[in-house]
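All protein chains of the complex are present and in place, except for one that has been dropped.
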């Protein structure tokens, strides 16, 4: 089965699929608060997964980068409502400064096709 | 082949399997020293892999987060004795502040089923 790439520019693809796996680029979001950026990030993930006929219930692993671990509880409050409670992914969360200081949250997803 | 999730709560699964791949949540451990926490982390990985009938010899990749790179040698002393010398994984190791300052070491594993 071939590799397919979606929403690509000169630097990266937002989605790459290969066999039954989906790799998303690290998603960052917009807004002034951790809550708003997290909602924006997770909405982007929903949209990208929908493009390849998948959804939140098919996420295998999530790597979460927070610009400060002080954002942990605020991030999780949004995350915990978003994930499918029957199908939570494996995840890891660490503190990492992101591409610009405006970005507070980044989430990297590997998911499965339907 | 379907997705299976093990040891799940409202936030994440400790194990997700899909086709022949196994994704573990980032594992943290207990103890006051890097040595003790590393032993605890690697023992958890052994237990989780055993739950899905895999083991240390089937690890494909490991991402290691140390709360301080000063822990590098102490972490590796435990790691080097733990891995299967015939079957070492691809790995990467970076410094990342973890969910709480008590956690000194986190390890993220992708492995293969038998």
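The letters A and B name the chains in turn, as written, and every chain counts its residues from 1.
Convention: contacts are C-beta pairs under 8 Å (C-beta built on N, C-alpha and C of every residue); 3 or more make two chains touch, one makes a residue touch a chain.
Just so you know, these numbers come straight off a predicted model, no measurement behind them.
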Interface residues of subunit B (partner: the chain not displayed): 20-21, 58, 60-63, 69, 72, 76, 79-80, 83, 85, 87-96, 110, 112
Residues belonging to subunit A that touch the chain removed from view: 3, 5, 8-16, 18-19, 21, 23-26, 63, 65, 96-100, 106, 108, 110
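Please note the rule applied: only the chains that are shown with their structure count from here on.
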Centroid distance [mean C-alpha coordinates] between subunit B and subunit A, Å: 21
